[in-house]
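I have a structure I would like to understand better, so I am pasting it below and will then ask my questions one at a time.
All protein chains but one are shown at their positions in the complex.
So, chain A:
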Amino acid sequence: QKLVKAKMISPNCLFCHIIRQRSQRHLIYYHIREIKAANPHNREARTYGIRNFFFVLICRNYKGDVDMAEIDHFLPLLMQHEEEGLLCPVLSHGNVHFMWIKHSNLYLVATTNKNSNASLVYSFLYKLVEVFTEYFKELEEESIQDNFVVVYELLDELMDFGFPQTTDSKILQEYITQQGTKLEVAKSKVPTTVTNAVSWRSEGIKYKKNEVFIDVIESINVLVNANGNVMSSDIVGSIKLKTMLSGMPELRLGLNDRVLFALTGRDKGKTVVMEDVKFHQCVRLSRFESDRTISFIPPDGESELMSYRINTHVKPLIWIESVIEKFSHSRVEIMVKAKGQFKKQSVANNVEVRVPVPSDADSPKFKTSTGTAKYVPEKNMVVWTIKSFPGGKEFLMRAHFGLPSVENNELEGKPPITVKFEIPYFTVSGIQVRYMKIIEKSGYQALPWVRYITQSGGTLIRLQYNMTYCFRNVFYLSKGSDVEM
């Protein structure tokens, strides 16, 4: 095993091993970007400074109808398209198509010479990332180099002859273990789950205390334009389970689903209409479709049971008003007011307001009525953090930056203000877990625990920029410029 590892590190040894998906091959590309530019404003220095090193880290050809050498065309193509700004998830060279995704600094590339099903290929690539992440915590160059044997084993197991096979990481983990050496010993026993009807749960799980934890997490996405109008808003919710139950329990979850209530003729209390409901494969879809019952045999440990989207008009829970004034060649003054527009009893935790500033700003000075503000120069923003933000309250932050008298000529983007927060014990949509029934043959008592959290998926407040922003004589103002401190 050591020998293998040593060989792999040398970049010119294309130690490729093979895979395919209906004539596709998967490769994992390694990409380092070294930026040596001392002065980021000097364009020349920058182009010289960037050096790209790519090499094929691992490769598996499943069918062999695409030449292994074809992948050499991927890198130049990628770089060329990136330079021209025409990057696209499908790149083609001759009759070979490269479908790629990027995960941190790795590229996962599938190659095909057929008119194959694009959505399936991308799903598989993401599945690959998911499985590797479950195995190695983080999918990066090192984790692959340290686990070549397992990676090959997994690639073999996930796909055979170009067709996806066992892709459930829970099941894979039972017979492909982290230690390559152990694999030889443990080989002879294939878990029953591979052949089982319930492929996501093994038999014979035992816990002393039977418990199940249910997290209802809702994240709200709001886009506010410069005039203060809510452009779009939606709620994306998910119900996560942490199951610690023995045996093969049968669970039933009751929600205050409006369709269900309408079916059963009850209409007391608040109900919600869910759209785009997605379930974990364990949920019996046929039952849900016939009578909206969510019944399932849960996978062991943590899993996402379902996700949904609610398309209602929600007002931003934390409202931001900002005045950003840029006096060219001298200073930028920023004033941001944040107002909690949720119930007084609730408290938002870890509120983060990110305000963009010009990239050449310097000497920051802050004044806040609560929380702390910090300048993050590498991201060109001020991060204002408030640990706890009670509903109905209003806070202010003022920032002052100096600007150099000589300005850079780079065009700058117009990032919006982003707000992040988390409100526990509260869901915007009002969704509730009414009951969780747990039935097991042995008839043990089990406790369900429920927790609600609302997060911001990204509240974006676009700033109003004078059109002249493009060439730097900026003066950008947002609604409510009459705020007094």
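Remarks
Methods note: a residue touches a chain if its C-beta (ideal position, glycine included) is under 8 Å from a C-beta of that chain, and two chains touch if they have at least 3 such contacts; residues count from 1.
As a convention for this text, contacts and distances are computed from a predicted model.
A chain of the complex is left out here; the name its UniProt entry carries, from "Adaptor related protein complex 4 subunit beta 1", "VPS33B late endosome and lysosome associated", "Integrator complex subunit 13" or "GPI-anchor transamidase component GPAA1", is "Adaptor related protein complex 4 subunit beta 1".
Per the touch definition above, the residue from A:Phe136, A:Phe279 or A:Phe366 contacting the chain not shown is A:Phe279.
For the options A:Ser232, A:Thr264 or A:Thr312, the residue in contact with the chain missing from this view is A:Ser232. Among A:Tyr122, A:Phe136, A:Tyr207 or A:Phe261, only A:Tyr122 touches the chain that is left out of the view.
By the touch definition given at the top, chain A reaches the unshown chain through residues 4, 15-18, 63-64, 84-90, 92, 97, 99, 101, 112, 114-120, 122-126, 156, 160-161, 163-168, 175, 187-188, 190, 194-195, 223, 225, 231-232, 234, 275-279, 281, 285-286, 289, 309, 411-416, 460, 462, 465, 467-471.
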